[in-house]
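The structure appears below as structure tokens.
The complex appears here without one of its protein chains, the remainder shown in place.
All chains are identified by letter, namely A and B, in their written order; residue positions are counted from 1 within each chain.
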Amino acid sequence: MLRSLCSRLVPHSLVCAFTRGMSAYPPHYIEAIFSKKKQLNLKETDEYIKLSHMPIKAAKNDESESIFYNELVNKMVNYITKGGNKKLARELLTKSFECMKRVQIERMNLNPDAKDTIIADPEQLLIKAIENSRPLLQLTAIKRGGVKYQVPIPVTEKRSYFLAMKWILEAAREKERKVHLPEKLAWEVLDAAYNQGRVVKKKNDLHRQCEANRAYAHYRWS
Amino acid sequence: MLARHSLKLPRLTNMCASFCTATAEAAAEPLYNRPKLAPTDYRTGETNTDLHSKVHEAKFYTIAPEIKKQLFSGGGLPRQYEQQVKTFTETCLMVRPAGLELINYIRNTDFKRPAIRYVLYGDNGVGKTLIMAHALHYGLQNNFVLVHVPWVPNWMKRPKETANAAQEGFIDLPFDAAAWLVHFKTQNTNLLTKLQLKTSKDYVWSKREATPAGSTLLELVEHGIARIKFASETIAALLSELKQHASEDKCKVMVAIDGFNAFFHPETRVFGDHKQRITPDRITLTQPFLDITNYNWTNGVCILTVDKIGMTEGFMESYMPRYLLGKEGFEHLDPFVPVRVDNYSDKEFASCVQYYLDRNWIQKTPEGFDEQLKYLSNKNPYTLMQLTRSL
């Protein structure tokens, strides 16, 4: 009930959409806004004044105003993390970025005319790759009359980002054992950024399947 | 086509909104206008190391690809630096005060006196190997015969193959020795053919093989390469010959050894007969190099590096020469001239960052990034390189 209270007085974006099952903080604490840009944006709206009365949680360990911080990249690091070894995950992603950069710079050196069109910024490449491999629809099994039909349903934005990153990582982990993850990941991301490769193929396959199962779409509401 | 199914647009929750903005911002971020340095501020066209002086401090100078191949094809540049060279398509070294100091000393040495030993020391990643590379380049350009060991701990920790040496209880490293001889050859072929130094005595390798006195050093080297079994002994012979020739004023010798403290480490990873670890002084390769770093010869200089990385765990407390060399090593090298290599200064840091920008290595330039880099890396060259990997 306090949450509903808070949500009335505080911007909706700051209250967790999911229940606070795992927090050491009392429920009325809001998430920290550590980005200066976001704070400036808030100042222009009315909600800034309301925030001065709200207690705020502490900023997390991996969030900061440093030049290396990017929300998507951070999420990617989290997905690569295994067994809590985030340090290693970050190293792997950095190496992967390095690989990507080197490949792109080589390409730039080979055709100097296309210098403007070739993006060498690894973060940009990653973002582009994820954008290119985000699905719009996904299939769910819905049981009607004893038969399970694969019904196409829309995908929330959050889930689409998650699926894109998961597919890229899966594809990267699948290949040969001798080659290490950073290089494999770099190649996957480059492919996806140029709309080629396995991940984009997977997304397109999924879209085609959804298109094919168009007839079952009404089973959602039955 | 898919849009025809009135898709209920999902509610934008916090993260998605911020993802969208993250992508939008990243795409539309204006280039931060930092003070741009003109190319002459961080580069110089002076490739003659002789003429490098304080004017050229904190500037990069290029090494021509053929010279680089000649000097460093057997090693000598750190692995990451090699990759960087490949990506940047050019080899650029920075002129740093420590390097200038060293070269100044060498330039002003009195070659009639016994050989002086210079020891480069400093923390991890501060630039010792590259300064040695700078000095090597200087040596090449001034007709020194280069005796350059790229990285001693490679021999101690990752030997390609071991074999029992001719001498009792000693271990040979044939492949490594042969590789080094190849490296020596590439570096010094031109000079040696010009100087035509001859061996002074007979070297008998086995019943059938012998190198007579009066053959050129090049022949000696080639024999060593061909007959790997005797490579280590060849090295010993070669170095003693060089010492003699240098003392007789026939040539100048520059000895450059990276990771010298590995010769004095309590143990190596080389296994002997009964799977026992061996100390470095039981390896045949140690002896000739220890010999040549003595001061009982003239007309030469020794540039040595002591590095914390060369030691194993438990011996990495400090980067000071006395600690890394131990009692033996210190006594062997005493007296020597220590040359300290530090992190970048502000000027060097700025020029390094500019160089990276110029070579398209740093792609993202948000506001205040160089300050952040400065404090994050503490102006350490190696850390800066690591940090800019993902930028």
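The rule we apply is simple: a residue touches a chain if its C-beta (ideal position, glycine included) is under 8 Å from a C-beta of that chain, and two chains touch if they have at least 3 such contacts.
The working rule: contacts and distances are computed from a predicted model.
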Key: Hidden subunit of the complex - UniProt protein name among "Small ribosomal subunit protein uS9m", "S-phase kinase-associated protein 1", "SKP1-like protein" or "Elongator complex protein 4"   = "Small ribosomal subunit protein uS9m"
Inquiry  = Under the definition given at the start, what are the shown partners of the omitted chain?
reply    = A, B
Residue in contact with the excluded chain [from B:161, B:249, B:317 or B:371] = B:371
Ask   = Per the definition of touch given earlier, which of A:62, A:106 or A:174 contacts the omitted chain?
value = A:62
Ask   = Among the options B:234, B:351 or B:380, which residue touches the chain absent from this view?
value = B:380
Ask   = Among A:32, A:179 or A:212, which one is in touch with the chain left out?
value = A:32
Query = Going by the touch rule given at the top, which residues of chain B touch the chain that is not shown?
reply = 368, 371-372, 375-376, 378, 380, 387
Remark   = Note that chain A touches the absent chain at residues 1-2, 4-5, 8-9, 22, 24-25, 31-34, 36, 39, 49-62, 64-66, 68-69, 86-87, 90
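The working rule: only the chains that are shown with their structure count from here on.
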Whole-Å gap separating chain A and chain B, where each centre is the average of the chain's CA atoms = 42
Query = Taking the complex as given, what residues does chain B use to touch chain A?
reply = 1-2, 5, 7-8, 10-20, 22-23, 25-27, 83, 86-87, 89, 360-361, 363-364, 366, 368-369, 372-373, 376, 386-387, 389-391
Note = Note: in the complex, chain A contacts chain B through residues 13-14, 16-17, 31, 37-38, 66-68, 70-72, 93-95, 97-98, 101-102, 105-106, 108-109, 120-124, 127, 131, 136-137, 154-158, 161, 207, 210-211, 214, 217
